[in-house]
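The other protein chains are all here in position, but one chain of the complex has been omitted.
Our next item is subunit A:
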Amino acid sequence: MNSLDKVRFVVPEGANIDALLAQRPLAPFDPAVIEFIERLGKALMASPQARRHPELVALGFWARGANIKRMKDRFDAQYPDALRLARGLAFHIAPSNVDTIFVYSLLLSMLAGNVNLVRMSSRAAQQSDLLNDILKQVVEAASARLRGIIGIVRYEHDQSITDAFSRHCDVRVVWGGDGTVELIRKSPLSPGGTELTFPNKYSLAVVDAKAWLANENKTPVARDFVNDSLWFGQMACSSPRALVWRGSADDIAAASTDFWHHVEAGAREANLGWEDAGAVAKLLAEQDNAVSVHASVVPLETNFISVVRCPIALLGEPNGTGGGFFREFHVAALEELGASARRNWQTVASFGVPKGDWQAFLLNAQPQGIDRIVPFGHALNFNAIWDGIDFLTSLTRIVVIDAPQD
(Lines give C-alpha, C1' and ligand atoms only; values in the text may rest on other atoms or scores of the structure.)
Protein backbone atom coordinates (compact mmCIF):
# COMPACT_ATOMS: atom_id res chain seq x y z
CA MET A 1 0.00 0.00 0.00
CA ASN A 2 2.84 2.38 -0.81
CA SER A 3 0.86 4.72 -3.00
CA LEU A 4 -1.47 5.29 -0.05
CA ASP A 5 1.29 7.45 1.44
CA LYS A 6 0.17 10.11 -1.03
CA VAL A 7 -3.24 10.28 0.62
CA ARG A 8 -3.54 13.43 2.70
CA PHE A 9 -6.12 13.69 5.47
CA VAL A 10 -8.10 16.91 5.48
CA VAL A 11 -10.50 15.96 8.28
CA PRO A 12 -10.04 14.85 11.02
CA GLU A 13 -6.58 16.13 11.70
CA GLY A 14 -3.94 13.53 12.41
CA ALA A 15 -6.11 10.62 11.28
CA ASN A 16 -4.55 7.82 9.29
CA ILE A 17 -5.80 5.44 6.71
CA ASP A 18 -5.05 2.19 8.54
CA ALA A 19 -7.02 3.27 11.60
CA LEU A 20 -9.95 4.32 9.41
CA LEU A 21 -10.00 1.02 7.54
CA ALA A 22 -9.89 -0.91 10.83
CA GLN A 23 -12.85 1.01 12.26
CA ARG A 24 -16.09 -0.88 13.06
CA PRO A 25 -19.38 0.59 11.82
CA LEU A 26 -22.11 1.93 14.11
CA ALA A 27 -25.74 0.91 14.33
CA PRO A 28 -28.07 2.91 12.05
CA PHE A 29 -29.28 6.20 13.57
CA ASP A 30 -26.70 6.09 16.35
CA PRO A 31 -27.50 8.95 18.78
CA ALA A 32 -23.95 10.29 18.38
CA VAL A 33 -24.46 10.62 14.61
CA ILE A 34 -27.83 12.32 15.03
CA GLU A 35 -26.28 14.78 17.43
CA PHE A 36 -23.40 15.40 15.06
CA ILE A 37 -25.73 16.18 12.16
CA GLU A 38 -27.80 18.55 14.28
CA ARG A 39 -24.63 20.34 15.36
CA LEU A 40 -23.53 20.69 11.78
CA GLY A 41 -26.93 22.12 10.87
CA LYS A 42 -26.78 24.63 13.70
CA ALA A 43 -23.23 25.64 12.76
CA LEU A 44 -24.35 26.29 9.17
CA MET A 45 -27.35 28.32 10.31
CA ALA A 46 -25.15 30.34 12.69
CA SER A 47 -22.51 31.20 10.09
CA PRO A 48 -23.09 34.60 8.46
CA GLN A 49 -21.04 33.52 5.43
CA ALA A 50 -22.95 30.27 5.01
CA ARG A 51 -26.23 32.16 5.13
CA ARG A 52 -25.26 33.84 1.89
CA HIS A 53 -25.36 30.47 0.11
CA PRO A 54 -28.94 29.20 -0.13
CA GLU A 55 -27.80 25.61 -0.67
CA LEU A 56 -25.94 25.73 2.67
CA VAL A 57 -29.02 27.18 4.35
CA ALA A 58 -31.04 24.34 2.83
CA LEU A 59 -28.52 21.81 4.16
CA GLY A 60 -28.71 23.40 7.61
CA PHE A 61 -32.49 23.19 7.48
CA TRP A 62 -32.39 19.55 6.36
CA ALA A 63 -30.06 18.68 9.25
CA ARG A 64 -32.51 19.64 11.97
CA GLY A 65 -33.64 17.03 14.53
CA ALA A 66 -37.27 16.86 13.42
CA ASN A 67 -36.27 15.92 9.90
CA ILE A 68 -33.88 13.20 11.07
CA LYS A 69 -36.58 11.85 13.36
CA ARG A 70 -38.94 11.62 10.38
CA MET A 71 -36.33 9.69 8.40
CA LYS A 72 -35.73 7.37 11.34
CA ASP A 73 -39.45 6.64 11.73
CA ARG A 74 -39.73 5.76 8.08
CA PHE A 75 -36.57 3.66 8.24
CA ASP A 76 -37.79 1.74 11.28
CA ALA A 77 -41.21 1.09 9.74
CA GLN A 78 -39.85 -0.30 6.46
CA TYR A 79 -38.75 -3.82 7.45
CA PRO A 80 -40.27 -4.48 10.88
CA ASP A 81 -39.26 -8.16 10.83
CA ALA A 82 -35.62 -7.65 9.87
CA LEU A 83 -32.61 -6.04 11.42
CA ARG A 84 -30.79 -3.39 9.43
CA LEU A 85 -27.07 -2.88 9.71
CA ALA A 86 -24.50 -0.66 8.12
CA ARG A 87 -22.76 -2.02 5.04
CA GLY A 88 -19.34 -1.25 6.46
CA LEU A 89 -16.95 1.05 4.65
CA ALA A 90 -18.43 3.60 2.24
CA PHE A 91 -16.02 5.19 -0.24
CA HIS A 92 -17.37 8.51 -1.53
CA ILE A 93 -16.04 10.34 -4.58
CA ALA A 94 -17.07 13.98 -4.18
CA PRO A 95 -17.67 16.12 -7.27
CA SER A 96 -15.24 18.92 -8.15
CA ASN A 97 -17.83 21.56 -9.00
CA VAL A 98 -20.47 23.38 -7.00
CA ASP A 99 -22.14 20.64 -5.08
CA THR A 100 -23.39 20.26 -1.57
CA ILE A 101 -25.50 17.27 -2.53
CA PHE A 102 -22.70 14.84 -1.88
CA VAL A 103 -22.63 16.07 1.74
CA TYR A 104 -26.19 14.79 2.09
CA SER A 105 -25.02 11.40 0.89
CA LEU A 106 -22.15 11.47 3.41
CA LEU A 107 -24.52 12.37 6.26
CA LEU A 108 -27.01 9.70 5.19
CA SER A 109 -24.20 7.17 5.06
CA MET A 110 -23.26 8.16 8.63
CA LEU A 111 -26.89 7.72 9.67
CA ALA A 112 -26.75 4.27 8.10
CA GLY A 113 -23.79 3.63 10.42
CA ASN A 114 -21.09 3.28 7.79
CA VAL A 115 -17.44 4.21 8.15
CA ASN A 116 -16.81 6.88 5.49
CA LEU A 117 -13.81 7.58 3.35
CA VAL A 118 -14.40 10.69 1.25
CA ARG A 119 -12.18 11.72 -1.61
CA MET A 120 -12.40 15.50 -2.03
CA SER A 121 -11.47 17.03 -5.33
CA SER A 122 -8.31 19.12 -5.39
CA ARG A 123 -10.18 21.98 -7.01
CA ALA A 124 -13.20 23.14 -5.08
CA ALA A 125 -15.49 26.13 -5.31
CA GLN A 126 -15.54 28.83 -2.68
CA GLN A 127 -18.66 27.74 -0.84
CA SER A 128 -17.43 24.19 -0.61
CA ASP A 129 -14.31 25.51 1.15
CA LEU A 130 -16.64 27.25 3.56
CA LEU A 131 -18.61 24.03 4.02
CA ASN A 132 -15.34 22.14 4.55
CA ASP A 133 -14.28 24.59 7.24
CA ILE A 134 -17.57 24.27 9.12
CA LEU A 135 -17.61 20.50 8.68
CA LYS A 136 -14.06 20.35 9.98
CA GLN A 137 -14.89 22.36 13.10
CA VAL A 138 -17.87 20.17 13.91
CA VAL A 139 -15.92 16.94 13.29
CA GLU A 140 -12.99 18.03 15.43
CA ALA A 141 -15.37 18.84 18.29
CA ALA A 142 -17.05 15.42 18.11
CA SER A 143 -16.23 12.29 20.16
CA ALA A 144 -13.34 10.04 19.16
CA ARG A 145 -15.75 7.28 18.14
CA LEU A 146 -17.59 9.62 15.79
CA ARG A 147 -14.37 11.10 14.42
CA GLY A 148 -13.32 7.54 13.77
CA ILE A 149 -16.01 6.94 11.14
CA ILE A 150 -15.09 9.97 9.00
CA GLY A 151 -12.03 10.38 6.85
CA ILE A 152 -11.98 13.19 4.32
CA VAL A 153 -8.92 12.91 2.13
CA ARG A 154 -7.36 14.48 -0.92
CA TYR A 155 -5.06 12.84 -3.43
CA GLU A 156 -4.01 13.65 -6.95
CA HIS A 157 -5.64 11.31 -9.42
CA ASP A 158 -3.83 8.01 -9.00
CA GLN A 159 -5.58 4.87 -10.09
CA SER A 160 -3.67 2.61 -7.74
CA ILE A 161 -5.10 4.48 -4.74
CA THR A 162 -8.64 4.42 -6.11
CA ASP A 163 -8.10 0.71 -6.88
CA ALA A 164 -7.10 -0.03 -3.30
CA PHE A 165 -10.02 1.89 -1.76
CA SER A 166 -12.48 0.39 -4.23
CA ARG A 167 -11.37 -3.16 -3.42
CA HIS A 168 -11.58 -2.43 0.24
CA CYS A 169 -14.95 -0.69 0.48
CA ASP A 170 -18.37 -2.28 0.85
CA VAL A 171 -20.18 0.46 -1.04
CA ARG A 172 -18.86 3.13 -3.38
CA VAL A 173 -20.74 6.39 -3.94
CA VAL A 174 -19.65 8.21 -7.08
CA TRP A 175 -20.66 11.83 -7.72
CA GLY A 176 -19.31 14.08 -10.43
CA GLY A 177 -21.16 13.07 -13.57
CA ASP A 178 -20.58 10.74 -16.49
CA GLY A 179 -16.86 11.38 -16.82
CA THR A 180 -16.08 10.68 -13.18
CA VAL A 181 -18.28 7.57 -13.10
CA GLU A 182 -16.55 6.25 -16.19
CA LEU A 183 -13.12 6.93 -14.72
CA ILE A 184 -13.85 5.45 -11.29
CA ARG A 185 -15.41 2.33 -12.87
CA LYS A 186 -11.92 1.43 -14.08
CA SER A 187 -11.23 0.46 -10.48
CA PRO A 188 -13.05 -2.81 -9.68
CA LEU A 189 -15.02 -3.29 -6.49
CA SER A 190 -14.69 -6.40 -4.38
CA PRO A 191 -17.07 -9.15 -5.54
CA GLY A 192 -19.58 -8.24 -2.83
CA GLY A 193 -19.14 -4.48 -3.14
CA THR A 194 -22.03 -2.34 -4.33
CA GLU A 195 -22.10 1.06 -5.91
CA LEU A 196 -24.28 4.15 -6.20
CA THR A 197 -23.51 6.36 -9.18
CA PHE A 198 -24.71 9.84 -10.03
CA PRO A 199 -24.19 10.50 -13.72
CA ASN A 200 -25.14 13.68 -15.61
CA LYS A 201 -28.79 14.53 -15.30
CA TYR A 202 -31.22 16.75 -17.16
CA SER A 203 -34.40 18.31 -15.82
CA LEU A 204 -37.49 19.99 -17.21
CA ALA A 205 -40.81 21.52 -16.28
CA VAL A 206 -44.27 20.45 -17.36
CA VAL A 207 -47.20 22.87 -17.12
CA ASP A 208 -50.86 22.38 -17.88
CA ALA A 209 -51.96 25.34 -20.01
CA LYS A 210 -55.52 25.47 -18.66
CA ALA A 211 -54.26 25.30 -15.09
CA TRP A 212 -51.93 28.23 -15.69
CA LEU A 213 -54.68 30.32 -17.29
CA ALA A 214 -57.05 29.53 -14.42
CA ASN A 215 -54.45 30.26 -11.75
CA GLU A 216 -55.22 33.48 -9.93
CA ASN A 217 -51.92 33.73 -8.13
CA LYS A 218 -49.44 33.77 -10.98
CA THR A 219 -46.67 35.89 -9.51
CA PRO A 220 -45.62 33.51 -6.69
CA VAL A 221 -45.83 30.48 -9.01
CA ALA A 222 -43.60 32.24 -11.51
CA ARG A 223 -41.20 33.15 -8.71
CA ASP A 224 -41.02 29.49 -7.66
CA PHE A 225 -40.16 28.57 -11.23
CA VAL A 226 -37.46 31.25 -11.26
CA ASN A 227 -35.94 29.82 -8.07
CA ASP A 228 -36.06 26.30 -9.48
CA SER A 229 -34.39 27.19 -12.71
CA LEU A 230 -32.08 30.16 -12.20
CA TRP A 231 -30.09 29.22 -9.08
CA PHE A 232 -26.64 27.81 -9.96
CA GLY A 233 -26.88 29.51 -13.35
CA GLN A 234 -29.44 26.89 -14.40
CA MET A 235 -26.60 24.33 -14.45
CA ALA A 236 -27.61 22.13 -11.51
CA CYS A 237 -28.78 18.65 -12.46
CA SER A 238 -32.24 19.53 -11.13
CA SER A 239 -32.56 22.93 -12.88
CA PRO A 240 -35.36 22.83 -15.47
CA ARG A 241 -33.96 23.70 -18.88
CA ALA A 242 -36.98 22.86 -20.99
CA LEU A 243 -40.64 23.59 -20.45
CA VAL A 244 -43.38 21.43 -21.88
CA TRP A 245 -46.91 22.76 -22.17
CA ARG A 246 -49.76 20.31 -22.00
CA GLY A 247 -53.04 21.40 -23.55
CA SER A 248 -54.84 22.52 -26.67
CA ALA A 249 -53.05 24.75 -29.16
CA ASP A 250 -55.29 27.70 -28.26
CA ASP A 251 -54.78 27.33 -24.51
CA ILE A 252 -51.03 26.96 -24.95
CA ALA A 253 -50.85 30.02 -27.19
CA ALA A 254 -52.64 32.08 -24.53
CA ALA A 255 -50.77 30.59 -21.57
CA SER A 256 -47.23 30.61 -22.96
CA THR A 257 -46.83 34.34 -23.57
CA ASP A 258 -48.45 35.17 -20.24
CA PHE A 259 -46.33 32.64 -18.35
CA TRP A 260 -43.02 33.82 -19.76
CA HIS A 261 -43.85 37.46 -19.04
CA HIS A 262 -44.46 36.52 -15.42
CA VAL A 263 -41.22 34.52 -15.32
CA GLU A 264 -39.33 37.38 -16.91
CA ALA A 265 -40.66 39.78 -14.28
CA GLY A 266 -39.78 37.28 -11.54
CA ALA A 267 -36.27 36.79 -12.92
CA ARG A 268 -35.72 40.52 -13.17
CA GLU A 269 -36.81 40.96 -9.57
CA ALA A 270 -34.79 38.01 -8.24
CA ASN A 271 -31.73 38.95 -10.31
CA LEU A 272 -29.91 35.69 -9.58
CA GLY A 273 -26.35 35.84 -10.84
CA TRP A 274 -26.75 38.13 -13.83
CA GLU A 275 -23.84 37.96 -16.26
CA ASP A 276 -23.41 40.19 -19.29
CA ALA A 277 -21.71 37.35 -21.13
CA GLY A 278 -24.76 35.22 -20.36
CA ALA A 279 -26.96 37.59 -22.38
CA VAL A 280 -24.68 37.12 -25.37
CA ALA A 281 -24.68 33.34 -24.84
CA LYS A 282 -28.49 33.30 -24.80
CA LEU A 283 -28.71 35.37 -27.99
CA LEU A 284 -26.32 32.91 -29.59
CA ALA A 285 -28.39 29.95 -28.41
CA GLU A 286 -31.60 31.54 -29.77
CA GLN A 287 -30.06 31.93 -33.19
CA ASP A 288 -28.36 28.54 -33.09
CA ASN A 289 -31.76 26.95 -32.46
CA ALA A 290 -33.33 29.10 -35.19
CA VAL A 291 -30.81 27.91 -37.76
CA SER A 292 -30.63 24.29 -36.57
CA VAL A 293 -34.31 23.49 -36.06
CA HIS A 294 -36.22 26.61 -37.17
CA ALA A 295 -37.12 27.43 -33.59
CA SER A 296 -38.97 30.69 -33.00
CA VAL A 297 -38.06 33.11 -30.23
CA VAL A 298 -40.62 34.20 -27.62
CA PRO A 299 -40.61 38.03 -27.67
CA LEU A 300 -39.61 39.44 -24.27
CA GLU A 301 -38.68 42.88 -23.02
CA THR A 302 -35.35 41.95 -21.44
CA ASN A 303 -32.62 39.34 -21.54
CA PHE A 304 -33.10 37.97 -18.03
CA ILE A 305 -34.55 34.89 -19.64
CA SER A 306 -34.68 33.70 -23.20
CA VAL A 307 -37.14 31.20 -24.63
CA VAL A 308 -37.24 29.35 -27.95
CA ARG A 309 -40.19 27.32 -29.19
CA CYS A 310 -38.88 24.08 -30.62
CA PRO A 311 -40.26 21.08 -32.48
CA ILE A 312 -40.94 18.16 -30.12
CA ALA A 313 -38.20 16.09 -31.78
CA LEU A 314 -35.66 18.27 -29.97
CA LEU A 315 -37.03 17.55 -26.49
CA GLY A 316 -34.64 14.69 -25.84
CA GLU A 317 -31.60 16.75 -26.85
CA PRO A 318 -29.70 18.40 -24.01
CA ASN A 319 -29.63 22.19 -23.78
CA GLY A 320 -26.37 23.27 -22.23
CA THR A 321 -26.70 27.03 -22.42
CA GLY A 322 -27.92 27.83 -18.89
CA GLY A 323 -28.26 31.29 -17.37
CA GLY A 324 -32.01 31.42 -18.05
CA PHE A 325 -32.30 29.82 -21.48
CA PHE A 326 -35.37 27.65 -22.04
CA ARG A 327 -36.62 25.46 -24.83
CA GLU A 328 -40.41 25.29 -25.01
CA PHE A 329 -42.39 22.34 -26.35
CA HIS A 330 -46.09 21.64 -26.83
CA VAL A 331 -47.96 18.38 -26.26
CA ALA A 332 -51.65 17.58 -26.19
CA ALA A 333 -51.19 14.76 -23.68
CA LEU A 334 -48.40 13.55 -21.37
CA GLU A 335 -48.10 10.34 -23.42
CA GLU A 336 -46.27 12.34 -26.08
CA LEU A 337 -43.35 12.77 -23.67
CA GLY A 338 -42.75 9.04 -23.60
CA ALA A 339 -40.86 8.86 -26.86
CA SER A 340 -38.55 11.75 -25.96
CA ALA A 341 -37.81 10.87 -22.34
CA ARG A 342 -34.16 9.97 -21.89
CA ARG A 343 -32.52 7.86 -19.24
CA ASN A 344 -30.78 10.98 -17.87
CA TRP A 345 -34.03 12.84 -17.11
CA GLN A 346 -34.11 13.53 -13.40
CA THR A 347 -36.56 16.16 -12.16
CA VAL A 348 -39.86 17.24 -13.61
CA ALA A 349 -41.05 20.45 -11.98
CA SER A 350 -44.77 20.13 -12.51
CA PHE A 351 -47.60 22.64 -12.37
CA GLY A 352 -51.28 21.82 -12.84
CA VAL A 353 -50.80 18.16 -13.75
CA PRO A 354 -52.53 15.89 -11.20
CA LYS A 355 -50.70 12.98 -9.56
CA GLY A 356 -53.05 10.49 -11.23
CA ASP A 357 -52.04 11.76 -14.69
CA TRP A 358 -48.38 11.26 -13.83
CA GLN A 359 -48.94 7.79 -12.45
CA ALA A 360 -50.90 6.75 -15.54
CA PHE A 361 -48.28 8.20 -17.83
CA LEU A 362 -45.36 6.52 -16.04
CA LEU A 363 -47.11 3.15 -16.00
CA ASN A 364 -48.32 3.29 -19.58
CA ALA A 365 -45.38 4.95 -21.28
CA GLN A 366 -42.63 3.34 -19.16
CA PRO A 367 -40.26 6.25 -19.89
CA GLN A 368 -36.57 5.46 -19.54
CA GLY A 369 -35.86 8.37 -17.23
CA ILE A 370 -37.63 10.71 -14.73
CA ASP A 371 -36.61 10.19 -11.12
CA ARG A 372 -38.86 12.69 -9.42
CA ILE A 373 -41.89 14.85 -10.11
CA VAL A 374 -42.09 17.82 -7.77
CA PRO A 375 -44.17 21.00 -7.52
CA PHE A 376 -42.68 24.31 -8.62
CA GLY A 377 -40.32 25.66 -5.97
CA HIS A 378 -39.01 22.23 -4.96
CA ALA A 379 -36.74 21.27 -7.84
CA LEU A 380 -33.51 21.91 -5.94
CA ASN A 381 -34.59 20.40 -2.60
CA PHE A 382 -32.62 17.32 -1.70
CA ASN A 383 -34.49 14.23 -0.71
CA ALA A 384 -33.14 11.00 0.80
CA ILE A 385 -34.62 9.31 -2.25
CA TRP A 386 -32.50 10.72 -5.07
CA ASP A 387 -32.00 9.69 -8.68
CA GLY A 388 -34.27 6.72 -8.04
CA ILE A 389 -32.18 5.52 -5.09
CA ASP A 390 -33.26 5.31 -1.47
CA PHE A 391 -29.97 6.15 0.21
CA LEU A 392 -30.72 4.64 3.58
CA THR A 393 -31.80 1.39 1.97
CA SER A 394 -28.85 1.24 -0.40
CA LEU A 395 -26.35 2.13 2.30
CA THR A 396 -27.53 -0.54 4.74
CA ARG A 397 -28.04 -4.26 4.51
CA ILE A 398 -31.13 -6.09 5.68
CA VAL A 399 -30.48 -9.01 7.98
CA VAL A 400 -33.27 -11.57 8.15
CA ILE A 401 -33.61 -13.30 11.51
CA ASP A 402 -35.99 -16.19 11.31
CA ALA A 403 -35.71 -17.57 14.82
CA PRO A 404 -38.08 -18.25 17.72
CA GLN A 405 -38.74 -15.36 20.11
CA ASP A 406 -37.09 -17.11 23.08
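Just so it is clear, contacts are C-beta pairs under 8 Å (C-beta built on N, C-alpha and C of every residue); 3 or more make two chains touch, one makes a residue touch a chain; residues count from 1.
Here, contacts and distances are computed from a predicted model.
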According to its UniProt entry, is the unseen chain "Alpha-ketoacid dehydrogenase subunit beta", "Glycine betaine/proline transport system substrate-binding protein", "Acyl-protein synthetase LuxE domain-containing protein" or "histidine kinase"?
-> "Acyl-protein synthetase LuxE domain-containing protein"
Which residue of A:A82, A:V280 or A:I398 touches the chain not shown here = A:V280
Contact with the hidden chain, among A:A58, A:M71, A:M235 or A:V297, goes to A:V297
For subunit A, which residues lie in contact with the unshown chain of the complex?
-> 274-281, 283-284, 286-292, 294-297, 299, 301-304, 308
